[in-house]
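Of the protein chains in this complex, all but one are displayed in their positions.
Right after this comes subunit A.
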């Protein structure tokens, strides 16, 4: 992993408390999203990772604490100006029947449009570039709902890219997709960070994919951040046990050096004929 010079984080959360109705989900979270890197939020279900993402993206207002974007409280800023710097893709977005890919991607231009001032050429350029980057141009005129899960997700990412923001927040962009599709998407997202200098924050469920693609991991449990750092530093058997209550051994990928977790089946659950093999499998998904 090339070491990037540390830049001042533009998006930070300070002492965030947030929740829904009476249920409190975030319990005093401090987080600075590393610039130009791909950060992954990990944690068991209900640990508050989606809530943290939404709070940072201002779609949820914290009950205490504040989110700062470029030094200003994000909830006090003009929401359109925020949308020119920060893009968000919520979990499981759904497009209405019949909406074409081009129309969907075009909606990403909304924050840059005004009723009386529209730069059609710049819009067209951004839409074209976003569709080319995500490789969806081939089916630009087709309906989003008629595409496969992976293609559809690429269209949504294209929409967020068309928004031309430096910061991009994605909530579980790979859930319910085939492993190969997940890998392709994560390749695409990590190139965005490393080759185009964008700052990405993702919620992921697959531990090994997170360890393989993240520059930084943030592990959460019960509404707090337990630990954060590079995968090599924090992706350890102790943390997996402490955060996920998962018994697993952590090995090292001989080629890339990134850590891999292999769950250790309890006695009796293990297939009797074979010894436990270090094959990576999907049981690692939390």
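By definition in this document, contacts are C-beta pairs under 8 Å (C-beta built on N, C-alpha and C of every residue); 3 or more make two chains touch, one makes a residue touch a chain; residues count from 1.
Here is the rule we use: contacts and distances are computed from a predicted model.
Only one chain is not pictured, and the protein name UniProt records for it, out of "2-oxoacid:acceptor oxidoreductase subunit alpha", "Thioesterase", "Rod shape-determining protein MreD" or "Iron ABC transporter permease", is "Iron ABC transporter permease".
Of the listed residues A:13, A:43, A:62 or A:108, the one in contact with the hidden chain in the full complex is A:108. Listed for subunit A, the residues touching the missing chain in the whole complex are 20-21, 54, 57-59, 78-84, 87-90, 93-100, 103-104, 107-108, 110-111, 113, 115, 141, 163.
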